[in-house]
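Of the protein chains in this complex, one is absent; all others appear in place.
Coming up: chain A.
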Amino acid sequence: MNELRVLIIGATSAIAQACARIWAARGAQLLLAARDAPRGEAIAADLRLRGAAAVHCLRYDAGLPPQSLLDALSGIGMPDIVLIAHGSLPDQARCEHALEALHEAYRINALSVLELATLLGEALRAQGHGTLAVIGSVAGDRGRASNYVYGSAKAAVAAFLSGLRQRLHGSGVNVLTIKPGFVDTPMTRDFAKNALWAQPETIAAGIVRAIEQGRAVVYLPGWWRWLMLLIRLIPEPLFRRLRL
């Protein structure tokens, strides 16, 4: 029973699946929490064949109380790594006038993530070791007209994790904030792709490595760190005129 144990929330997301394949090939035990049960089961079957020591599926929906996930986990045991990967790209234009769309975007991309991070962070602290890794976004680094609802939800997650990381420092638990740039996934299928876009496999390799290295924040691919630094440095009087 020395296998690495990993809980993935939002296990049907493209980046999560690519991470799971890396861990499966290393013989890890995987716990997959997903909203879409048939998709989750299909992914589980694939991961078992790819070498996972065991794969369990848990039903999870960002609309359910997060405690239900903890309860499901209690029968199986705490993992060494928790990867929170669920999210959805809201319709920015709709969020600009429909408050229920704004609420929904925040519930999925911010509130449910903060709730899970609170409960799972605490459970990891009690266990005395582990990594809580959360997929944020470069969009959280500065609000832009084209997607500031999504971006600000991700910014909330980043600020929250920064605090949680400080609080858990010394407890044996690391908190990793993952900031992918543009990734070619079903979530972004309607975007025209160019050289800035990365494949989920590239991002996944970076996530697994960052977890092993105990990093605090990782931009993926790494050059986004410098691009986002530049974007953050643009003075507000100029930034407000830009169309990004």
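Note that in this section a contact is a pair of C-beta atoms (placed from the backbone, for glycine too) under 8 Å apart; a residue touches a chain by one contact, two chains touch by 3 or more; residues count from 1.
Everything that follows uses one rule, which is that contacts and distances are computed from a predicted model.
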### Query
Which of "FAD/FMN-containing dehydrogenase", "Extracellular solute-binding protein", "AzlC family ABC transporter permease" or "Na(+)/H(+) antiporter subunit G" is the UniProt protein name of the chain not shown?
"FAD/FMN-containing dehydrogenase"
### Query
Out of A:G63, A:P186 or A:G222, which touches the unshown chain?
A:P186
### Message
Tell me which of A:A16, A:L30 or A:I43 is the one touching the absent chain.
### Response
A:I43
## Note on the structure
For chain A, residues touching the missing partner are 14, 38-39, 42-43, 45-46, 49-50, 184, 186, 189
